[in-house]
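What follows is an incomplete set of chains from the complex, kept in their original frame.
So that you can tell them apart, the chains are marked A, B and C in the order they are listed, and the count of residues begins at 1 in each.
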Amino acid sequence: METNMQQAPLPARAWSGLSIGRAQWAPWARRIIFFGGLFLTWEMIARAGIWPEYLFPAPSVVIGALANGIGKGLYLTAAWVSLQRIAVGYAISLAIGVALGLLIGRVRALNETLGSLVLGLQALPSVCWLPLAILWMGLSERAIIFVVVMGALFSITLGVEAGVKNTPPQYVKAARVLGARGLALYTEVVLPAALPAILSGLKQGWTFAWRSLMAGELLFYTLSLGNLLQTGRDLNDAAQVMAVMLMIIIVGVTIDQTVFAPLERRVRARWGLNM
Amino acid sequence: MMTDVMTKTDAPILRLEGVSKTFNGQNGAVEALQPLSLDVRAGEFVCLLGPSGCGKSTLLNLIAGLERPTTGDVFANGRPVVGPGADRVLMFQDGALFPWLNVRANVEFGLRQTGLPKRERAGAAQRWIDAVHLTGFERSFVHELSGGMRQRVAIARALAIDPAILLMDEPFGALDAMTRDLMHRELESIWQSTRKTVLFVTHNVREAVALGDRVLVFAARPGRIVAEFRIDLPRPRSLEDHALVDQARRITAVLREAGANSNHSAARPGEPG
Amino acid sequence: GAPGPSGGPANESAGTPLTVRLGYFPNVTHAVAVVGVARGTFAAALAPTATLEVKTFNAGPSLIEALFAGEIDIGYIGPNPAINGYVKSKGEALRIVAGAASGGALFIVRPDANIKTPADLDGKKLATPQLGNTQDVALRHYLLARGLNTIERGGAVQIIPTQNADILTLFRQGGIDGAWAPEPWASRLILEGNGKVFLDERDLWPGGRFVTTHVIVSARFLTAHPDGIKAFLRAHVETVQFINANLDEAKKIINEEIERITTRGLPEAVLDKSFETLDITYDPVQSSLFTSAEYAFALGFLGDAQPDLSGIYDLTLLNDVLAEKGLAAVTGTGQ
């Protein structure tokens, strides 16, 4: 049996090495073609002159603005400031949101009360939180982070709640008869069983953290993406607005590709969800 | 046909008093179990036989504490059952393995809940993985296993936590004859050495006779016990033993009648297709 | 700047040096604040008993909220938010202690909209920055006075309150025919949107003066630290004088500051044009505020009962400072 077990792995490993190599390049090629095509189309539409350039600039103009902003060091500093805020805000939302989502998803009385409230609160635009942020946190970083948390928290909560609610009951039953109780039941069964679904909630939460950050950064002037965006808009500088949009999209796609997508892929492979 | 459920002199480890269960489904209510009383002595090996849908799984769920009876009470060790407990472990018909854990972690799951130190846990888990012949698959995930292998992991997982009462729902259904044979011997020796109490659901009459001290035969719609057999054959028993085969044949006859009394008596439908 | 230790609404704890927290917009209408901060005039005037801390905002509501929350003590702000803040806090939260700018609002029209006389406005689409703000009230009152009714009142003029940035977009696109806008938007409508001046709002006011920017102070701070405010106002008046005496240098400072804070300065032409209609002054032009409030009330913007604005001004400190400097006091207190 020992020999039987060892016989197979050798050729297969070489094989899997190959196929991973292949699998890693194809997506990037696709991505490059896709985004390249997108930019090309955009450029062509912009050049066709259907819309005035000051409203619908070509990507070359936008990238020029971006390069200029980055060259002056402004955009990178701004992005760095914003990234720090979003990191902190997202981390806080994550911690509270996961706990809250677990509770709401599994405790029926909480679901009926707090759950509805969360859904209501989530519908509130970030601008509603600005006065309270100033009132409770003062004119400080904390106020901005508060706005980020208010924007992302409920989204994460709802995502976790949904994941947890849709946990196949069979797993919970199995865990209960095996002696899992209280917290362990949540952390060792409900949470991992729901992880594929929860991950999508976290992804949504991440994007809403961005949205709220852009609103929160308008509380007062600091060099940040939110203010660059607003300044661009105030000056009717479509190129700057789009450059900031591009930065948000690039950061978003990068985070997706380096954090969420691999995580999701691994989780799904492990959970046997790939077809 | 219904024989009275007998009571033992020693206190039963498991007592069911007028336990019944009715489900309210989309399709109206289904009386899964009619009121039923049953005593099981500590160390007894009870096999449950019966047509599909007669409430065997439901009964195990009630004893495990996963479902509450519609009427009646379940007592384990004299205490009423209000939920799952470490004294009773249920092995599910479909395994219900955790897909996010590998084989080893699945087997260790119950042990981790008891707070067993890591080293001992690993040792115990490995012993059980070896016992179900999955050595070498410790790090495989559930979706990488064949049907029979999954069932074996489920068996190892249930046995690893060493409960007083083992509730096994068709545990050997997906096993090949040889593994099944091995598992019979394994289970019997565990049972004999630890004097566990076992409730064992199977569709295999000979398996029931080979393993059980007592065999309960259920009928369906509504689910109820229609017969009870004591098996006093000496152990270890062989599936080929004449006395065993005879006993099995008698039970099969009763089972057939139980089936005939429930929905199988319906006229055979016309040949479709 | 670094967040100061001065939490809470107070600043009242004696012993520790006083921190005066100033809020303003990096904008041409806030020229006094921008120049005063940049040249260190405020900080110098407050030293050594108090230090200055500044926060810059890009919208009125945030500044007022910060003042309400005790996060700033002094602010530069337009007449609308000042009135609203005063009314909403039932007169508790703030006082106007000086003016900072006058003028700087124009009615710009698109050349191809063929608007020559007020009568041509009938049936046109006109934009203002915000429903019920100074420019919105001015436009509505202007139309009403000329017998033109808006759609809501059964007429044909459509007023579209929309953000300044969108006004420019719509103007360029031909989505609107004209806009009553403050500086620097009015200048940008002219320079970037190829707009024509239909009316300079100064022409509607006696002496061509109407308030555009104020200095407001938290009422509590004013009571607790009149000396600090007085010192600040001294610097305020000096800065006004400096700007009026050195307009070119001031413009340069302003644009540098705007660029420093928002990363982007204004085009020089826009800046120059803005200052053509904008007057930098410490006079709060009280009468214009009351008149504008009356118009607003008549148009239904200030609620069911005419708000009592009698206590909104506290100009004694300003007049003290003016007296010190041998300047004429600002007049016309009360209605």
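Note that in this section contacts are C-beta pairs under 8 Å (C-beta built on N, C-alpha and C of every residue); 3 or more make two chains touch, one makes a residue touch a chain.
Remember, predicted model here, so these are calculated numbers, not experimental data.
*Asks:* In the whole complex, which copy numbers belong to the chains shown here?
*Replies:* Composition of the full complex, by label: A x2, B x2, C x1.
Here is the rule we go by: only the chains that are shown with their structure count from here on.
*Asks:* Which category does the touching pattern between chains fall into here: line, ring, star, complete, or other?
*Replies:* Shape of the chain contacts: a line, open at both ends.
*Asks:* Taking each chain's centre as the mean of its C-alpha atoms, give the chain farthest from subunit C.
*Replies:* B
*Asks:* Could you put a whole-Å number on the gap between the CA centroids of subunit A and subunit C?
*Replies:* A distance of 40 Å separates the two centres.
*Asks:* Any idea how many Å lie between the Cα centroids of subunit A and subunit B?
*Replies:* 46
*Asks:* As a quick test, compute the distance in whole Å between the mean CA positions of subunit B and subunit C.
*Replies:* Taking the mean C-alpha position of each chain, the two centres sit 82 Å apart.
*Asks:* Can you tell me which residues of subunit A touch two or more of the remaining chains?
*Replies:* Within subunit A, no residue touches at least two other chains.
*Asks:* Per the contact definition, I'd like the list of subunit A residues that touch subunit B in the complex.
*Replies:* Listed in rising order, the residues are 1, 5, 170-171, 173-181, 184, 188-189, 192-193, 195, 267, 270-272.
*Asks:* Looking at the complex, which residues from subunit A come into contact with subunit C?
*Replies:* 52, 54-55, 74, 78, 130-131, 134-135, 138-140, 218-221, 223, 227-228, 230-231, 233-237, 240
*Asks:* In the complex formed with subunit A, which residues of subunit B make contact?
*Replies:* Spelled out, the residues of subunit B in touch with subunit A are 64-66, 83-84, 86, 88-90, 92, 94, 96-101, 109-110, 112-114, 135-136, 141-144, 157-158, 161.
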